[in-house]
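One protein chain is absent from this view; the other protein chains keep their places.
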Amino acid sequence: MSDLLRPVSTPDLAASAGRLREALRQSPPLTHCVTNAVVTGFTANVLLALGAAPAMVDIVGEAEMFAGVASGLLINLGTPTPEQRAASVEAVTGAAASGTPWVLDPVAIGVLPVRTTLAHELAARRPTAIRGNASEILALAGHTAGGRGVDATDGTEAAAGAAQELARTTGAVVAVSGPVDLITDGDRVVRIANGHELLTRVTGGGCALGAVMAAFLGTARQTGDDALTAVAAATLVYTVAAEHAAPVAAGPGTFAVALLDALDAVTADDVAAGARVSEETR
Amino acid sequence: MSDLLRPVSTPDLAASAGRLREALRQSPPLTHCVTNAVVTGFTANVLLALGAAPAMVDIVGEAEMFAGVASGLLINLGTPTPEQRAASVEAVTGAAASGTPWVLDPVAIGVLPVRTTLAHELAARRPTAIRGNASEILALAGHTAGGRGVDATDGTEAAAGAAQELARTTGAVVAVSGPVDLITDGDRVVRIANGHELLTRVTGGGCALGAVMAAFLGTARQTGDDALTAVAAATLVYTVAAEHAAPVAAGPGTFAVALLDALDAVTADDVAAGARVSEETR
Partner (left out) sequence: MSDLLRPVSTPDLAASAGRLREALRQSPPLTHCVTNAVVTGFTANVLLALGAAPAMVDIVGEAEMFAGVASGLLINLGTPTPEQRAASVEAVTGAAASGTPWVLDPVAIGVLPVRTTLAHELAARRPTAIRGNASEILALAGHTAGGRGVDATDGTEAAAGAAQELARTTGAVVAVSGPVDLITDGDRVVRIANGHELLTRVTGGGCALGAVMAAFLGTARQTGDDALTAVAAATLVYTVAAEHAAPVAAGPGTFAVALLDALDAVTADDVAAGARVSEETR
């Protein structure tokens, strides 16, 4: 951990997360996803379970206008076909014109050239948040050649400096997923120690979190919360739900199913009771 | 409810549904689906669970000939890539040439321009059935700007007149999905009050019903039943299965899994015992 960071008191991030969770349930954010073919069904189910309204609109000629009416937008680069690449650019244009908050998930960049180029272009267009594993964040910040896929090959803390740098360069809140999730706006650094190893054994375990962040950013726009709070809330709600799901699972198959049930059930009180969150400011 | 409608005795729609359900199990209809990327796996699993034979053929150069040999066809416009748009037109051509019954599901039309144009073109090519939520049926009938996605934003009864009008214009049986499903051929109006709210919390809950309709239309072609009976049978079997699934579910995740088990298990007797169906004729 950088010695530029010092602990500060953050008693109410968990409380804010719980408040946003209930606000989302009361007023489902229309969450526009341009996401990869592997996880699109699971991602929609995660959003529906949580109480959000998913819309997987990745068609050229539709994505721009839809991003303008959506509450939040996810651009996930996991399977970037030519149609999806063009639709992603359209969607970001629509989001920018309307102020729709959006999340960039640069899946497997570094190693794979087509998405790497696109990720750098999109990162320059001021995403509200960027979510990735340590390898992807390091690659997007220009530090390494990146990951070999959606698996992290670098530890979360190894990307802490790169995450802060990337946040300052892009203006985005940057979230590094891993055993401890690290979230930063360049100055504040939040660490969340919730979650469960089984999340890494389900395809879309990370990708769906990007969609949840887009949903919470949509809700935060209504409640007036900032982006760091929204991204931390998404992570807390999702990872606390994962902790509720794990004990009723017999393996990765039942875990994925139980996670959906838990996302439906999880309350503000559950988040407050379960959150393991700390914050430091540089 | 329009005062042009008057109740008539329809004691045997439930019996017909049960009979068709068993006929489907005895002779699995080859069900050709051109459907959206979000729900394609779930849709195939729904068809397999029911006892039908799914084939997700959405490739240009293959869709036309395949629609000609299939028992029934679904065209779902949820993620209409250029390849799928062309394949949809091909498939409808093949279905028309061979008399294959086909279902049009105009997902999220009204708001989204690319699919809206295509939906109107396809609706003019005499689908056997059209399935949508109230917003989508209203949009296809030209009454409103349509829905914001696969969620209904209008009540089912609000689309009753538009559904009858659309049925008369297109020659299709029109099914409006909602808490009460409404099915009409323009004269007869069937209402089915089965189903469960959890169906709206699973992605593909409605889209898969369109595929089930295509399967039942294929079976009805063998048994000599009419399209209204087939579409009502599909709806009854699917929604009665949903009612069987709900009590064993702890949330939307376990519900989706239990629905597949229930579709496999549901019998003619279950349908007869559970059906809540009424009919009126204009």
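Letters A and B name the chains as they come in the text, with residue numbers starting at 1 for each one.
Quick note on the criterion: contacts are C-beta pairs under 8 Å (C-beta built on N, C-alpha and C of every residue); 3 or more make two chains touch, one makes a residue touch a chain.
In this text the structure is predicted, and so the values were computed from the model without any measurement.
Visitor: Of the residues B:65, B:96, B:180 or B:272, I need the one that contacts the missing chain.
Guide: The missing chain is touched by B:65.
Visitor: Please identify which residue in B:83, B:157 or B:226 touches the non-displayed chain.
Guide: B:83
Visitor: Tell me which of A:17, A:30 or A:202 is the one touching the absent chain.
Guide: Missing-chain contact among the listed residues: A:202.
Visitor: Contacts of chain A with the missing chain: which residues?
Guide: 36-42, 78-82, 108, 111-115, 148-151, 201-204, 249-254, 256-257
Visitor: What does the interface between chain B and the hidden chain look like in terms of residue numbers?
Guide: Chain B touches the chain not shown through residues 30, 37, 40-41, 44-45, 48-49, 53-62, 65-66, 69, 81, 83, 256-262, 264-265.
Operating definition for what follows: only the chains that are shown with their structure count from here on.
Visitor: Averaging only over C-alpha atoms, locate the centres of chain A and chain B and give their separation in whole Å.
Guide: Taking the average C-alpha coordinate of chain A and of chain B, the gap between them is 34 Å.
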